[in-house]
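Mind having a look at this structure? Questions to follow.
Only one protein chain is missing from this complex, and each of the others stays in its spot.
Naming follows writing order (A, B, C, D, E, F and G), and every chain is counted from residue 1.
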């Protein structure tokens, strides 16, 4: 499988994994390993100084995984920019998964604030991976101002509903000149495979892996499904039809016409 | 992955592949190899004595693959039984994929004739794998008379429409005490993954692989998708919900309440 | 709207309504009236001689509605035939909705027993309306032996899941020379409209109306939806496409090229 | 059915109809009449002074229908505002269907420019009905600045693909305090009924009616479907379930236990 | 005593009663016009209820229409 | 000659003509009651068509409602 | 002449030929090991091809596996 290239950096895996919601650091580490992913997302939060605990992310081998900080919690462009700068100060690199979600209930992204933040961050030299609604026009505007990817949602985050936005994502893929990473809502390997089959460059999965009874095994399942979907996309799938067609010959039957 | 057991025989692969519609024996052989399958279906036809050509199936290594003859072309129980007996005479084993399709247009199976043929063949000691509509009652009757599997269709053969019969197949799986093999209509790896995710024991694919631009690569894609779906089924996928749920913490934001 | 003709009898309404599950006879009567239906289904059961109550069906005006007895409860052809004969003795007419459902859980019809019972009943002069799985071959065999309609299910009875079997029902409609009545599983007016849009001749609804908070209003909704779907089918709907097309002119813009 | 209220104005019909793509003024007039609509959309274009023809819209009785000018053709907020002002000068009223579609291929709305134009127009006293992608956050922002409705698309305009954006529109409806009018992509009456069943306040249809073989009949079909969907929404539909439930009694069978 | 199996359960009646199917229905307070009857698997038309004598040990089914889908 | 840019294309008129916007519409056989006019970006209300004098080089937009979705 | 109906079409052979099923297959250049044979509805096991004499008017089916789904 040819490599995924984001902002000039090459990756063998087309599956990005979020680190939230795992029952323990150990379970998370096993799942990340099984997923074969090379990019993992993390959030930035205040240290709880009242009861200081060990850094739960020390389980992540930063030589093996690219840490991709998100701006979760930001409700405006301003908050997202501030979080991005703090994240950059904390990591060697300047990549950021841009999330601006004013709505605390469905955690859906704000198109206007996301675009505004992206413009500022790109100017400041960030590699910006914006999380957006499946909005082809917004996706085009973001790639035009220089984001490294676009990350349209398949369905609201954490719902496991799958690729509800397929029709719009097909348009986004058709118009994209940066990698399209389907983020949020992919609940099953078949959802991830479907996203890759229609030409998505990669997918990001968190809840579906972290909340499975066996996260490591589910991570493996998503790994295989993403590869399957990509191979299918390149293999040139035959189109579907309404009329049936035999897979066995329609001649040479044991009867005389 | 635990083994698939049909009539006491163990298989490592849960993907069965049909041998029809390939552009050449060489292409077929490569695709079978890439698919990792252990069971391949074949049809029985009159020898064309006017222009005798070499046996196109010699490309199939019978040590590597179990040859599963189908009764395609049969329009009645009687014709299906006759074909089954001829197939048994031709092979060392007595397995048969039972197909009775009176309708030449959509090639859909006849429930009554299929049940009648199955009763005769089981009595004669055949290992019967019947191709049926996604009919839970018929599936139950077939397993009750002793068929080795049931093979409900996902959608009409050759249409690549996917798992249109999902609702009924979920019931069949729930009631089955023999392996459920989803046959016909699976057009993309995501369709195969979906079938496995809901608990199908295996899938049979032919058209989607044979008519892809690159059959070997598509075969590999289906191999991975089937494994992904099975792993997901065993890993205990979390259910989907309407309400979103954050994958990042909802506390410790950089703002004072 | 042209009339629906079943066994030579004309009907203005294409909505059949079941009488089960209503909270009271009064509520049922209002819903039947609001639905505009002309055919209502009833079941046959033993009189409870321990506590005899009034005939709950006296609320149904038999001049206004054709009473269509079903054979619900029958697990075999024999039981269905017996119930049909009793029903005929009880009504002036010889119509019967043939149901053979050995499975007490999903109440799905048995294709073999249904066909067997239909053959007997047609010979005895019954007007047979068989309830079947969405099986095009079975539907064809039933119409060939002389049933007055075929009644494929949209999804398992009482589930309100809608037209899950659409792909198969489209084939049934294409091959039918008797009215196709979609029965069971239609949970919303849009489901009924969809069935009519693809060319079904009528639909039968019970649970969705009887268990709505306001059965009479839901009955009215289904009445309108069935008419809408039928009108659409006759009006020749334009096909859907992937590419957008403007509904406003693409010339005469207020700008100079 | 209770009235639809937009900007304080009451309407009996919940179906808005676009006037584009009809084969003739006469056909359009018949379809508008059959649809029972009270609001019709029109576009603003340069007069073709080279070959001046009669005003094709004279067929529309402005006492019967509220003329709703759209800003189709506008690629930016500035162009949309200019068109809105011209429209206001041409009509007695100040209502405008705001469309900003920079992309000439899929004609999808630009969230940023649409919001910008809406802010200006609301300030200038316009009654603004913005056409938007199914973006709950954008919808909320628009209602917060004072638009009279939000008009999310069901699928790209003119595709007849139906309610592809259902998941997002359900969220928009849940959060809305202004009428939600589903616009674009509704290709069949069942699509319109579905939109109304989930709680949309109204739908706008053009292509599906204008390009049907019989536009007047299709208009009637949409009229009935919209009413059916609304009645169903108010009647409190029962939820769907996976398990079947009998519509006939499960006691009193003609057999002894 | 006179024993009849009605709708699956046995019932005792004083000797010689109920004389006919019509009598039985009256005894059970069942309106004749709403039911169908079967005696030992044989359907009895409604107009023959009063002409139909009942004899010891018969299996009688009394059924009627009820709401159903 | 008198040059006006109407709906994007230039048009020549004899000096002194067309005097007013109303005159122009008459010349073009365009019913005044169906159009809206804009001169150099300024909207002209219909009741001022005949009071509005036209001068060399003006950009005039004449628009009207057409069928649309 | 000797007439056989092979796979639905009649064929003439010089008297006395083909003697056996094995001879027929050789004549038709059909590899015995790849086919199954049926004579007048009776399946002939492969190991009995050479022992099976053919007689005037028999209906012979020669079938083999081909690619199929």
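The rule is simple: a contact is a pair of C-beta atoms (placed from the backbone, for glycine too) under 8 Å apart; a residue touches a chain by one contact, two chains touch by 3 or more.
Since the structure is predicted, the reported quantities are computational estimates derived from the model, not experimental observations.
Engineer: Can you list the shown chains that the hidden chain touches?
Structural biologist: Missing chain, whole complex, touching shown chains: A, B.
Engineer: Per the definition of touch given earlier, which of A:30, A:72, A:114 or A:143 contacts the omitted chain?
Structural biologist: Only one listed residue reaches the unshown chain, and that is A:72.
Engineer: Sort through A:149, A:207, A:234 or A:247 and give me the one touching the missing partner chain.
Structural biologist: A:207
Engineer: Looking at the whole complex, which of A:4, A:44, A:122 or A:212 touches the chain that is not displayed?
Structural biologist: A:44
Engineer: Pick out the residues on chain A that sit against the missing chain.
Structural biologist: Contacting residues on chain A, toward the hidden partner: 18-22, 28, 41-47, 49, 52, 55-58, 67, 69-70, 72, 85-87, 89-90, 157, 204, 206-207.
Engineer: On chain B, what residues meet the omitted chain?
Structural biologist: 246-249, 252, 254-257
In this text, only the chains that are shown with their structure count from here on.
Engineer: At which residue positions does chain F touch at least two other chains?
Structural biologist: In chain F, residues 8, 61, 63, 66-69 touch at least two other chains, as defined above.
Engineer: What are the residue numbers in chain A that touch two or more other chains?
Structural biologist: Answer for chain A, listing residues that touch two or more other chains: 106, 108, 156, 161, 242, 246-249, 252, 254-255.
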